[in-house]
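Only one structure is covered here, and it is reproduced in the block below.
A protein chain is absent from this complex, but the other protein chains hold their places.
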Amino acid sequence: MDFSKAPNSRKLQLCRTYFYAGFALLPFVWAINVCWCFEEAFRKPPFPEQSQIKRFVIYSAVGTLLWLVAIIAWIITFQTNRTSWGATADYMSFMIPLGSA
Amino acid sequence: MTLPEFFGCTFIAFGPPFALFVFTIANDPVRIIILIAAAFFWLLSLLLSSLLWFAIIPLRDVLAFGVFFSVVFQECFRYIIYRILRSTEQGLQAVAEDTRVTDNKHILSYVSGLGFGIISGMFALVNVLADMSGPGTMGLKSGTELFFVTSAAQALSIILLHTFWSVIFFNACDTNNYLHIAYVIGSHLFVSLLTLLNASELYTATLLTNYIITILTGLLAFRVAGGTSRSFKKFVTCQ
């Protein structure tokens, strides 16, 4: 489906669906929503549904960003503390490095 | 061979062909197809040569024998691809978006020559590169440190030579210029046999001769493709 050729109401509906779907712990859906609808929300000449699309895009972007920050923070914490956490960290891992703590 | 050495050699051997590919091939699908088709035909010639090498057991250790027949097979396949390209010219004209391919016959020969060259250079060098993974360089028992760079430079000269040879060969076939055909086969044979001298580590001699032949062949190809000293002067002086 060519998104840019879809009717405006359909665009809004898709954008909204994607935004709500992201709440099911799916940050990538939000990220896709931002990429996909950015053009419609900010670049295209104004149309009635644009303000709503804009809102969903901004919310999705904020959600993606929060996720990104959270995940990066976790990765940094985990990687720097893995050895000191000992068994707990091992039970959280699937791949344990060979030959080191 | 260490990682910096690996990348250095790869850039030397495949930098120029990569540049050629990016600027002259990549934007035209027809040229890409022809390039790959040419590479495929070169592979077929390799297959035949290796079958022959495999079949004739007593001569397996005599590399010169294998080299000779490999050159013969390569030239045969160059002729085959010439026939195929010329016979599909009408069809190409129909599908090509960029009409230059069919307008200028030399482009076809150049593209198929580059395909021949790239695959041949890859086989010449990748075998060497793959065999040398590890932290060492040449020179423990014999050989010099320059072995890798020499191999890369040799591969580059072969790639360029194949391109030039195809341009000359295709044109010679078009114009029935038997002298040019003889030159292509002869120089190919000469260059290939020359590499056997690398076994006695005469790298300077072989590489120098190789590049002299490459330049001569390049000049001939330039002439054949319509270049003259006048046009070169114009090109250099930016007119």
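Should a chain be cited, it is by its letter among A and B, assigned in written order, with residues numbered from 1 in that chain.
We adopt the following convention: contacts are C-beta pairs under 8 Å (C-beta built on N, C-alpha and C of every residue); 3 or more make two chains touch, one makes a residue touch a chain.
We adopt the following convention: contacts and distances are computed from a predicted model.
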item	value
Choices "Nicastrin", "3-isopropylmalate dehydratase small subunit 1", "Splicing factor 3B subunit 1" or "Ubiquitin-conjugating enzyme E2" - which one is the UniProt name of the chain not shown	"Nicastrin"
Residue of B:A124, B:C173 or B:L220 in touch with the missing chain, whole complex considered	B:C173
Touching residues (missing chain, whole complex) on subunit B	2, 4-5, 7-12, 15-16, 18-20, 22-24, 61-64, 79, 82, 86, 89, 103-106, 128, 131-132, 134-143, 145, 147-149, 152, 172-176, 181, 193-194, 196-200, 202, 205, 225-228, 230-232, 234-235, 239
Touching residues (missing chain, whole complex) on subunit A	86-87, 90-91, 93-96, 98-101
